[in-house]
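A single protein chain has been removed from this complex, and every other one stays in its place.
Presenting chain A:
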Amino acid sequence: MASASSSLLTKMPTPSNTTISFSASLSPALPLFHSQSHLRRHRRTGNALRVQSKIREIFMPALSSTMTEGKIVSWIKSEGDLLSKGESVVVVESDKADMDVETFYDGILAAIVVPEGESAPVGAPIGLLAETEDEIAEAKAKAASAGSSAPAPAAAAPDVSPSPPAASAPPPPRPADGPRKTVATPFAKKLAKQHKVDISKVAGTGPFGRVTPGDIEAAAGIVSTKPNVAAPAVAAQSAPIAAAATPKAASAPSTPALPGSTVVPFTTMQAAVSKNMLESLSVPSFRVGYPIMTDALDALYEKVKPKGVTMTALLAKAAAMALAQHPVVNASCKDGKSFTYNGNINIAVAVAINGGLITPVLQDADKLDLYLLSQKWKELVEKARAKQLQPNEYNSGTFTLSNLGMFGVDRFDAILPPGQGAIMAVGASKPTVVADKDGFFSVKNKMLVNVTADHRIVYGADLAAFLQTFSKIIENPESLTM
């Protein structure tokens, strides 16, 4: 896996610090695809003698954090050229700049999958690298089959949106009067691409039924940032108060600023937090608390701590295991009319960073073991500090964990983030005198957890049952290490 992620290293013609940052952002995109290609290759060759053969795919690298697709400016090498490690093979244009992409392997450029002038999404194969000449034919066949199947998703779209021509690759001529034509404005198309919304599935509300940027934002579940959204709410609260300084300031009852106070506008991150918090007001939420004894967990923690396991990982793992048994707590209510059961259990963990708040996501936390989870967590925190988290690394959570125990907070309740069904607030574990059913007193470590949930989909009993399962896992934590 690790070696696969560095199969391509790209060099930017800019100062070296940027190179570091982007090679870091490169790694998450590649391994998935690479492992797939390995599987495919083994299946296809199936020849014991040829197990040594290697056909590597050259991927569209992620050259910037905002890059979703890249355009091939030019192939420096042509098919059949010998490549040596570190040589520039292709020039890729991202949304920011043109960059040379190098190969990390020796070999022969067997096939060019994406020709010059065309675009490919980040992570898609753009060329094939054969190790020996014998494999060129095989690679070409592979490229041909990929060529016939790969563009299919792109070609499925043309009767729907006029955006493919934007990428200078003209789509096949549209059959006269296709089934249903969707007209989308340029910005709507941009937003759709950015938020991965299928325009053909969006009902246009604009003039002549066209899809507007607002329609896409609605489909993507984004509250428009335009001030007019906030305006009605403001009007209801403080209608008679005359012109406040800014529309934003107006949302708070506009008291005059006290002398000596300073106004510091939100950073982007703070603005995002503010927006999300306001959004939570539209969700009917409720809270259920639960005391949990953590003696066994603490003992386990002492044991695994030297192996790099963190408390966060333990709690995330426990929550994920409990969620696996209570899928409704892992669900979300997107439109107020239905449950959306999430296929993965992705635990978002709130972290305070540089005056902001971000929620790196431990994806598939129920499936990864404690050690991988801890390692993953470390990576995420480092990336978060360096502001290099990819969007899916902070917005793909299905359940959130917030822990203030390290400050000595014994209990608190959290605000439900948009798009999730529940959030767990974890307090400190403190030695507490407890009485058992026989009336014996003992001192145990007790921790209070408090879950806030969306009552449209998660009811009291659901939450209680989930908490019970969670407490059992914490109190008998052996299963966590399995």
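Quick note on the criterion: a residue touches a chain if its C-beta (ideal position, glycine included) is under 8 Å from a C-beta of that chain, and two chains touch if they have at least 3 such contacts; residues count from 1.
Here is the rule we use: contacts and distances are computed from a predicted model.
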*Identify the UniProt protein name of the omitted chain, choosing among "dihydrolipoyl dehydrogenase", "Chloride conductance regulatory protein ICln-like isoform X3", "TECT1 protein" or "NADH-ubiquinone oxidoreductase chain 2".*
"dihydrolipoyl dehydrogenase"
*Any idea which of A:Lys54, A:Lys140 or A:Lys190 touches the chain not displayed?*
A:Lys190
*Given A:Lys54, A:Lys140, A:His195 or A:Arg210, the one touching the chain that is not displayed*: A:Arg210
_Where the unshown chain meets chain A, residue by residue_ = 12-15, 93, 95-98, 162-163, 165-166, 168, 170, 173-174, 183, 185-187, 189-190, 206-208, 210, 213, 227, 245-247, 263, 265, 268
